[in-house]
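Of the protein chains in this complex, all but one are displayed in their positions.
As written, the chains take the letters A, B and C, and residue 1 is the first residue of each chain.
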Amino acid sequence: MIVVMRPGVTQEEIQSVISRLEREGFKTHLSEGVERTIIGAIGDKTRLRDENLAVMPGVEKVVPILHPYKLAGRDFHPEDSVIKIGDMTIGGPQIQIIAGPCAVESRSLLLEVANAVKEAGATMLRGGAFKPRTSPYSFQGLADKGLELLAEAREVSGLPIITEVIDQSSVDAVAEVADILQIGSRNMHNYPLLQAVGRQSKPVMLKRGLSATFEEWLLAAEYILKEGNSKVILCERGIRTFESYTRNTLDLSAVPAIKSLSHLPIFVDPSHGTGRRYMVAPMGRAALAAGADGLIIEVHPNPEEALSDGSQSLTPEQFAQLVKEIKPIISATGREL
Amino acid sequence: MIVVMRPGVTQEEIQSVISRLEREGFKTHLSEGVERTIIGAIGDKTRLRDENLAVMPGVEKVVPILHPYKLAGRDFHPEDSVIKIGDMTIGGPQIQIIAGPCAVESRSLLLEVANAVKEAGATMLRGGAFKPRTSPYSFQGLADKGLELLAEAREVSGLPIITEVIDQSSVDAVAEVADILQIGSRNMHNYPLLQAVGRQSKPVMLKRGLSATFEEWLLAAEYILKEGNSKVILCERGIRTFESYTRNTLDLSAVPAIKSLSHLPIFVDPSHGTGRRYMVAPMGRAALAAGADGLIIEVHPNPEEALSDGSQSLTPEQFAQLVKEIKPIISATGREL
Amino acid sequence: MIVVMRPGVTQEEIQSVISRLEREGFKTHLSEGVERTIIGAIGDKTRLRDENLAVMPGVEKVVPILHPYKLAGRDFHPEDSVIKIGDMTIGGPQIQIIAGPCAVESRSLLLEVANAVKEAGATMLRGGAFKPRTSPYSFQGLADKGLELLAEAREVSGLPIITEVIDQSSVDAVAEVADILQIGSRNMHNYPLLQAVGRQSKPVMLKRGLSATFEEWLLAAEYILKEGNSKVILCERGIRTFESYTRNTLDLSAVPAIKSLSHLPIFVDPSHGTGRRYMVAPMGRAALAAGADGLIIEVHPNPEEALSDGSQSLTPEQFAQLVKEIKPIISATGREL
Partner (left out) sequence: MIVVMRPGVTQEEIQSVISRLEREGFKTHLSEGVERTIIGAIGDKTRLRDENLAVMPGVEKVVPILHPYKLAGRDFHPEDSVIKIGDMTIGGPQIQIIAGPCAVESRSLLLEVANAVKEAGATMLRGGAFKPRTSPYSFQGLADKGLELLAEAREVSGLPIITEVIDQSSVDAVAEVADILQIGSRNMHNYPLLQAVGRQSKPVMLKRGLSATFEEWLLAAEYILKEGNSKVILCERGIRTFESYTRNTLDLSAVPAIKSLSHLPIFVDPSHGTGRRYMVAPMGRAALAAGADGLIIEVHPNPEEALSDGSQSLTPEQFAQLVKEIKPIISATGREL
């Protein structure tokens, strides 16, 4: 790390910082410029916090040099991670399209959607049994009954299942049914939950927090990886900005950024990322053109009656049209559906 | 709610929306302007989601009229809530000053700080036993051992205790020791945890999420209130903006906003809200001048060695100075410490 | 507009709002619900400000119904605007690719880039003669000399020219040389400048302000259109968010949003929009997949020596590669270069 001293710093203050660093095992180098004195320090960063140095007398700021994540970064894992789910691969040349209703509402609806999206070209089925809702008065999901229906939908349609887990106590139950466990945006900072999904073996899709930086997101992935589960898929789903016309601002620069910083696969959710049905197809095309490994899309046969997120759900016909539109984009980027 | 129809809407589309509304028990009123037709609807909003109407053919947008929270709002609870903790009151004329280390690090440190802040004028002790940290490599707290030390510090100092709870499984253990349970910023959207603290009887301090609107924050409070626990204290602790000089942007307009929208008490945390030690006193003074019911301040005898948040911690001497500075502000607003 | 009254409003307060509205020529409709009374008002909005009603006794809030822009919106201009520049069209099936250096630095550099980007497939040349720079110590452009060089580059390369105008006094000089006048992000709210470019006849590319909503951006376009210049092209170039890894957050949802709200063409600037060279190609592909009418890209033969924005400039070779990559995307969306 680099320690920048204030103008007018004394020799005692400088010496005191150097002693502190050397006591913790750092090698230091002092560089005295006309306007600022800086101290470079090389060593094991986990033994000393930037903030401890930052409050020492005479210190102006401390500049970190290394990324704070190790397992999620490319430094020690330069090649892309490819995750296998049955015959499917995630993060390789294959693009995966996940589709399904926001919430599992009923058996008939789920089976209808499962069959419709499969026919249209989806390769995986989504559906929420546990729903984290902003208002306590909103539909909170069918819970265990929802998991049963998802298991049936998988059997009937042959599609692998992804569904969200919202607390530690249901990780095992969800992991029994799901092929991928989803950690939603609201839980990206729920560290006990991240550790819990890190201790089971199913792949985990980690959605970006509403206001999480790339670095914080990769540190959340690090929580899962550190527990031993290497099968982490990231999913950009929009961040919160001042623009209120869209539900969130879908940050597609996350795709090249994550590809550069990390070896983990990255998906995009244009449904939550925009909150507006008419934007799902163009932003889905854009995500794949930017290099995303897959999409996750909300589909509901009757969005007017949906118990959750109706305004961003496609009908099965609209989803079939979207698949038709993304195929040439996928080819154009040298990948395959 | 108000349903605004698109230009060029057909009579069938209008009729279809009206029928839908009436089927759900709403009374409707049609108003046809030159540029837009709008449909007013009066009835029980919980039976129909805005988003379901929003996707009906011909609909441009749906405008909600009522606040989505009931128990947290002033409509049905116009007078201020005052919460009692022993002899202390929160939300009345008394101002409460909570102080202590970010994390409980050791017995000696905790007792030293407890005595120092008490002497300086603090009325309650803070300290984290369970620490939600952005990096898995950071100090995660002493857990149960930390709770024991907090219990001892209360006995020794006579100060009531506030400490954070980060998952459902430790709610009971924390509630046994703490006088107030804190829900941290990262867990404001952790609904199962909100419900769990809503089902126990100790007061809860609910910190504002990093990018939560006032409405979302009050809906989070609603989750707790709805379970039967009416003793909710809100705490503004800074929101995430583009400005990176401060750790967060402390939004003091939250104080008059919450006082206007809700009957719940509101505290301010200028330590996390700024992330910079030299700002804690001026922003603490400002918070009280704006009408806050109390402050929560990080104090550490040796911030250079703190295991968490050293750069925003005051020394006991700096805290004593802060108390001296806020006293005339408190008097100026007609309240008392 | 809709006026929502507070709970407990009196009949006098309601009557007073209605009288005020009717005095201004509005037709009103009163709707008294259990929890709120609302007053609908139909009439010419320009005669009364929402905010004047908002401060009347008993009023809780005022909800506008119509878009505040008329000329920029689709309501009265449903078909896409297509702008002609010589043989080229903007906003029709043709995609335009604008390329060139951030700043005009010298004759030789400009001519070298002009020829290189033309050969690689660019259809228009960019280059700044007047540079608005955050620091007064940064290179501020060659000014009039830069305009002369741009005129020469057009003659030599045959490419039309786009360049920025930063104050009213140079509008005429810039309009003499440029085929398109650019209003930069920092000047989107500079209304006297918008009016000045609205009073000349060359097309104007209006970049989105750093923190402008779609509505504010379209209102800025309205300033130009209202002066009589209908040839306005919008350009998304990234907005300011909490994420600092990218220079700005490129908001590609602007593409479908503007296509839905407005008839004006929309370009995307992935150079400023990301600030990172390696992101320009993927975000350029994504922009076109989302439906943008064109791209504007910074190209410099030697980014290490660029006087402005080196870190986001492509070399001519990288630009040629980008053109190769976007061609199949353009075909996939049914358009042509």
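Here is the rule we go by: a contact is a pair of C-beta atoms (placed from the backbone, for glycine too) under 8 Å apart; a residue touches a chain by one contact, two chains touch by 3 or more.
None of these values were measured; they are calculated from a predicted model.
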Sole contact to the chain not displayed, among C:28, C:211 or C:230: C:211
Touch criterion as defined above, residue of A:169, A:244 or A:302 at the omitted chain: A:244
Residues from subunit B at the interface with the omitted partner, ascending: 211, 213-215, 239, 241-246, 249-253, 255-257, 260, 273-274, 278-279, 282-283, 285-291, 328-329, 331-333
Interface residues of subunit A (partner: the chain not displayed): 2, 4, 7, 29, 31, 33-36, 38, 40, 42, 63, 65-66, 75, 240-242, 244
Residues from subunit C at the interface with the omitted partner, ascending: 20, 46, 49-56, 68-69, 132-138, 166-169, 186-187, 189-193, 210-211, 216, 219, 222-223, 226, 240, 277, 303-313
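The working rule: only the chains that are shown with their structure count from here on.
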Gap in Å, rounded to a whole number, between the CA centres of subunit B and subunit A: 26
Between subunit A and subunit C, centroid-to-centroid distance (C-alpha), Å: 31
Centre-to-centre distance between subunit C and subunit B (centres being mean Cα positions), rounded to whole Å: 38
Interface hub residues of subunit B, defined as touching at least two other chains: 211, 240
